[in-house]
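Apart from one protein chain that is not included, each protein chain of the complex appears where it belongs.
Chain lettering (A and B) follows the sequence in which the chains are written, and residue indices restart at 1 in each chain.
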Amino acid sequence: MTSPLEQKKIKVTGPVVVTANRAGDGAVVYRRADGGWSNELDAAAVVTDAAGAQRLMTGALGDDRHAVGPYIAPVKLAPGGQVRPGNLRELIRRGGPTIELPAAPRAMPKRDYRIAEPVHSQA
Amino acid sequence: MYLYDAFDRTLVAERVAEFRDQVARRLSGELTEEEFKPLRLMNGVYLQLHAYMLRTAIPYGTLSSAQLRMLAAVARKYDRGYGHFTTRQNIQYHWIKLAELPDAMADLASVGMHGMQTSGNCVRNITTDQWAGVAPDEIEDPRIFAELIRQHVTLHPEFSFMPRKFKIAVGTATNDRAALRIHDLALRLYRNGAGETGFEVMVGGGLGRTPFLAKTIKPFLQKRDVLSYVEAILRTYNQFGRRDNIYKARVKILVHELGPEAFAKEVDAEWRSIKDGNLALDAAAVAEIAGRFRYPDYEKLDDNPRELAAARRADRGFDAWMGNCVANHKLPGYAIVTASLKPEGGTPGDATATQMDAIADLADRTSFGEIRVGHEQNLVLPHVAQRDLVALWRELDAVGIAVPNVNLVSDIISCPGLDYCSLANARSIPIAQEITRRFHNLDLQRDLGRLHVNISGCINACGHHHVGHIGILGVDKNGEEFYQITLGGKADQNATLGTLIGPAVPYAEVADVVEDIAAAYLELRQRPDELFIDTVKRTGVEPFRERVYAAR
Partner (left out) sequence: MPLVESGRIVEDRYRRVVDDAPIPERVPIIVPASRFLADADELIRRDGSLGVLWPNDRRVAELAPWLGHLALIALDFPKFRDGRAYSQARQLRETYGFAGTLRATGDVLRDQFHFLVRAGFDSFAVKKPADAAVFAESVARYSVSYQPSADGRVPALRRRVRAAESGKTV
């Protein structure tokens, strides 16, 4: 989980997506193949080489009106084709903090990220 | 506390208007993120893992009840019903929407609050002792000088684009409760041999990748010269601080690379050319600021009323709270009350809007409408009459902030960590929560005594782990969360950096390690009242290292 803000050279060793935060409200979004952004990881464009990642990043960086701070994030591909976060940081970004929020009206359930089941994405 | 006048209010209002315009230009695409980012940072707006984060300044940790109520209202209206008090006496909201920020800032501005300079390469919140103005061991109220400097550095045209951030702390008490020497600039007021009061000026402290304690560059500075000398320091840093490498850009690196004497000489040369100019502080200027601080209309009260002792005998819970959360006030009949924001299983420093409202009401009734925020992430009611303590305790207890664990092992100082922060390598809050669960027994906590645990989720050290008695630093080892443990750090007037005791341990073992360290202390201490930190100093870390790593 070394902060990807320190990424310099693009090195791709497995399936990756490009993710960022929506400009208006900071919500987590993923770059789609058609050049837009989605809340859903399953809708993200998944690439497996540096050239593909570079293409996605170039598009993302040019779209800073809609999303901020794009970077390349690892994913895992489930046998059924679903896209899962590839590390703890991305799990947390998608699913929210792993702790109960002090005052949430619907307190977010405590999550045990050692379980292999995907967590539900944020509403 | 300081009362805003028309100038202060105008400045904040103009700032909100400017930011509203900048947000609009950002959302319309007229400003790129690269152009917008330093502007939003100057208003304390960060981007974190899940959302924007707003850091609101609480100058030198002093709040009015009206301000605290507004913090609660902002939490409800624009966030998720809670806020987080930080190790720099500020508050953070973790779920803010950019588009709503100008409205949130306008609401805060209505009570004189803002996020100006809580981020960015400028002078940040000037912090001080949370017992300022009421501590028995202080010479003068440090907040007067903190406010003077705060105004001077706010939207300062020359120092808004420095190499990096710049953190200032002011202290005027014998016991340093402001962690002076871990700041870029620390001003310590004291009385010299001739009976004059002046400042020891220390520069170049800071934690993070390369921790340093601040060095004294001027042993005695007249009060008259405070602003010009600070100006000279900032100008020297602005001109000569490194800009080629973000990890070497703090003033501590400049002081280290030049050497404190050479740095002091640069500052001095600059200072001499400006010290008698328009920054010289005459009595009128100081009096003007001092006069805007309103102090309570204290009553003349008897110290230690009999009812208090009786109440302590009658109720063990009250007695425990009195013994832990209530400190001596400089005036007889009054007390300083600390409200712990470290409940078992909770997030250190978080308070719900409900709790904030409750504290605001209690402050109105028992503390002349004033609250303080400490860098240890607890709240303080600084002006409580001793006769009000019993009733106050019941009400604090009713909202869960009367846990008598202040300065004990479960009074953990922690950054938000990987659950929130995009800089983090590892989580910190669940580590803190587990530690509080292991030590939930208050008798055990009291037996261990004063024991400061500090947790940082990355090397930026926002949890001040370097100066914790037990310091815990989260690192990433091949995608797994591991934690380095240090012992023996101190944040007070004998500031010390902790010593690493061995290889990093995995997430699941950190609470075990803290238990092992505590057990080792109980065996090693020479007397029950030998403090943990003194035992570590006496024995060194070796016996603790052995204990922790024996089975690992």
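Everything that follows uses one rule, which is that a contact is a pair of C-beta atoms (placed from the backbone, for glycine too) under 8 Å apart; a residue touches a chain by one contact, two chains touch by 3 or more.
Bear in mind the structure is a predicted one, so any value in this text is a computation, not a measurement.
Asker: For the full complex, can you list every visible chain touched by the one that's not shown?
Answerer: Within the full complex, the chain left out of view touches B.
Asker: Just one of B:172, B:238 or B:340 touches the chain that is missing; which is it?
Answerer: B:238
Asker: Of the residues listed, B:14, B:137 or B:542, which one is in contact with the missing chain?
Answerer: B:14
Asker: On chain B, what residues meet the omitted chain?
Answerer: On the chain B side, contact with the omitted chain comes from 5-8, 10-11, 14-15, 17-18, 22, 30, 35, 38-39, 121, 151-152, 154-162, 235, 238-239, 243, 273-274, 277-279, 284-285, 288-289.
As a working rule, only the chains that are shown with their structure count from here on.
Asker: When the centre of a chain is set as the mean of its C-alpha atoms, what distance in Å lies between chain A and chain B?
Answerer: Comparing mean C-alpha positions, chain B is 33 Å from chain A.
Asker: For a test of understanding, state which residues of chain B touch chain A in their complex under the given definition.
Answerer: 26-27, 29, 32-34, 47-52, 75, 80-82, 96-99, 346-347, 350-354, 418-420, 422-427, 429-430, 433, 458, 476, 479, 481
Asker: Under the stated contact criterion, what part of chain A meets chain B in this complex?
Answerer: 1-3, 5, 21, 23-28, 64-65, 68-69, 87-89, 92-93, 96-99, 101-105, 122
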